[in-house]
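The other protein chains are all here in position, but one chain of the complex has been omitted.
Think of it as A, B and C in the order they're written, each chain with its own count starting at 1.
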Amino acid sequence: MTYEATVIDQERLTADVFVLTLDCPAIAKEAEPGQFVQVKTSNLLRRPFAVMDLDRAKGTIRLGIHQVGKGTNELSQKRPGDTLSLLGPFGTGFSLAEAKRVIVVGGGSGIFPLLHLAKQAKRQALPLTSILGFQSRERSFLADDFKDLSDDLILSSESGDMGLTGYVTQGLQAYLEDLSEPTSSQTILYSCGPIAMLEAVVSLAKAHHIKSYVSLEVRMGCGYGVCRGCPVDVYKGDTIERVRCCVEGPVFSGETVVFDSLRGEV
Amino acid sequence: MTYEATVIDQERLTADVFVLTLDCPAIAKEAEPGQFVQVKTSNLLRRPFAVMDLDRAKGTIRLGIHQVGKGTNELSQKRPGDTLSLLGPFGTGFSLAEAKRVIVVGGGSGIFPLLHLAKQAKRQALPLTSILGFQSRERSFLADDFKDLSDDLILSSESGDMGLTGYVTQGLQAYLEDLSEPTSSQTILYSCGPIAMLEAVVSLAKAHHIKSYVSLEVRMGCGYGVCRGCPVDVYKGDTIERVRCCVEGPVFSGETVVFDSLRGEV
Amino acid sequence: MSQLNVMIHHTTFRNPILGASGTVGFGRELSRLFDVSTIGGLVSKAVTPQPRRGNFAPRIAETAQGMLNAVGLENPGLEQFKREVLADFSELNCRRIVNLAAGSIEEYVDLARELREADIDGLELNLSCPNVKDGLSFGSDPKQIEGLMSRVRRVSDKPVWVKLTPNVTSITDCAKAAEAGGADGISLINTLLGMAIDIRSRRPILKNNTGGLSGPAIKPIALRMVHEVYQAVSIPVIGLGGIRCAEDVIEFMLAGASLVQVGTLILSDPATFFELPRELDKLADRLGVTQITQLIGQLKTW
Partner (left out) sequence: MSQLNVMIHHTTFRNPILGASGTVGFGRELSRLFDVSTIGGLVSKAVTPQPRRGNFAPRIAETAQGMLNAVGLENPGLEQFKREVLADFSELNCRRIVNLAAGSIEEYVDLARELREADIDGLELNLSCPNVKDGLSFGSDPKQIEGLMSRVRRVSDKPVWVKLTPNVTSITDCAKAAEAGGADGISLINTLLGMAIDIRSRRPILKNNTGGLSGPAIKPIALRMVHEVYQAVSIPVIGLGGIRCAEDVIEFMLAGASLVQVGTLILSDPATFFELPRELDKLADRLGVTQITQLIGQLKTW
């Protein structure tokens, strides 16, 4: 589970988003969509990142990284030939087992894990709708990749200079309202993004009787289950159970997540 | 006093000694032999290094660095084009004002500040004897530079594979025993190295009635006089005065240093 | 090859390196990924009388060479622990210590009594949790520590270590009280109470507002306390706080620790933790130490 990965490529997507391609056959072999790796920086705790993409044949994985602080800034300095220590892959990812049609809904850096999932859906020939939200055209990324994979692509931007104006949830709402009854029962929605967005997405999905899965970003100590630093409250029937985001998650059935318990997480 | 210096060159002298050439005109202009700079690493406190050499015209300085721990290991990774934050130059260095003849005695990394001094002595056309001690030939450095500058060069090695066998003090003792009375009164000895070596050097110099100056390496907080982290006890007449290594030193008149107060420093 | 084994209160540890409470769970995840027979032992997550859900997220905040945690003693509670966890924990091929936390002396005594027959190598009483009853921390009142320990002593023959909080004026008073009460060892230190703030939301990062500081940042404090306590008591000291490498282990042993525990390191670098005994062996060799126990308390103060 501990690997020394070599940086193969560093590609900048926007002013504060970049992609690292890493040589790491062991993780490339195993990682499922929605699983994540723990990356070492000069800070004390590792940083969790979803495996955004992988190439089993080449033995490479790609991480999409949003620069938000010390650790991600340091990672943005990595260049081909540098090495990185990784733990993983960890967590319970997305499952396409029950899906006949797929909607992915992503906001900001929540878009990264969805690429891996979208590719999987494509491989399984599942009809795919991608609904992605950005701040503006300038800050958008991966839209072309999703375009190639999706039957339907709905973009939105808060600034209004790309696609629909407003939050990603508006795109979703419009889409869901157009959806016919029989379709919705075969459709599963997968989402990742800020907690507030996920809460809205889940409630829209519920309103339209669509099953949803969300990937949560909770601050983590270990990432592999020993510290209980990453609690997520989920409904199990009538009771609430507290489970670990890093092992039982990060992907949870949307309806079961007690979002109120997560105020304070981003 | 705060400068951003660019690394011009990194030259390895032995397995654990290297030289950094830095572009830093302001320090190159000012630094006297024996003065030091405070170099920033990723550690909390800066690391003090003597200015080993400088080129006023080019605006460059050279630091000779012995790799002994976290900070010096980090500095060994610096390459041309990298920048380093420096404070300095600090301290009271060596003075050649009263010297008619010069002996420099250096052990290990204590040799670095003496190069700057030897060059100054050469410029002032002062007769120069250099007595340098190393662990072995393989671990020796700068011997050729001193050869070019010195009228007399006495090398020693603990392993015995270069020059005299044993400590640098044995070379010094042999040299002093050969010295004629009139010469010794015009001669000033300058030394830098481990505390134990300096103590022995000073006592030899005293025994031969030669004035000595020693440069001390005491653990420092600031390097410029505000924290009182670097005490050195010196005799002032009959009393002992406690002064700062970083401001009143690092160079002190050998006879005045109370070496007993420094047990625990390297 | 140095001799790494350490014997205290008739228990032999194959080496002095244990995993600290709260950072190894109940051993399940680690024993699946690593060979626990390379380390000296594991100290379980705290077990409390009743199940505890702990605090809400966020429970973790990073600081300069440290981290704050406010897990809030999440654990299944004694009954479920005995029913579903203890058997696996007992089977771990290393020394197994169960960490206990409670809100009153009676509860600690109950916990210890209930584990009297368990197949484990000892108990560690975590005295850092705030006593809700009278607003005082158990861990900061020597009288309570002695009373508590002597009551526990009466119900259990297992080795009992008392784990002290560093948030006190005099750690030696607390340690002496534990010894007077019959403790077999003193574990220190637990975390220092701290806070981290997000200037944009103007809120503490932790939902619990405050949390416990661990990691390299606290090592100098831990070393000082181990040194002080080693001189004040004659029972073994188990040292921890910020250990990341074999040098750190030796520093703690010189200061007086018979055993050490490793906490925060396990979160970021579990493999390094499991390699520590080997690194310790190599370093001891380089230092010419043939028996690791020769280091205990050998610090020469000025």
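As a working rule, a contact is a pair of C-beta atoms (placed from the backbone, for glycine too) under 8 Å apart; a residue touches a chain by one contact, two chains touch by 3 or more.
All figures in this text were calculated on a predicted structure; none of them were measured in a lab.
Here the chain not displayed is in touch, across the complete complex, with B, C. Check C:Thr12, C:Asn93 or C:Thr210 against the missing chain and you find that the one touching it is C:Thr210.
The chain not shown here is touched by just one of C:Leu4, C:Ala178 or C:Leu223, and that residue is C:Leu223. When the missing chain is restored to the complex, the residue among C:Ile250, C:Leu267 or C:Ile292 that touches it is C:Ile250. Of the residues in subunit B, those that touch the hidden partner chain are 1-2, 38, 40, 43-46, 87, 218-222, 224-232, 242, 245, 247, 261-265. Within subunit C, the residues in touch with the undisplayed chain are 63-66, 68, 137, 140, 167-169, 192-197, 199-204, 206-210, 213, 215-221, 223-224, 227, 242, 247, 250-251, 254-255, 287, 298-302.
We take it that only the chains that are shown with their structure count from here on.
In terms of which chains touch, the assembly is arranged in some other way, matching none of the line, ring, star or all-to-all patterns. Ranked by distance of CA centroids from subunit C, the top chain is B.
Mean C-alpha positions place subunit A and subunit B at a centre distance of 57 Å.
Centre-to-centre separation of subunit A and subunit C, using mean CA positions: 36 Å.
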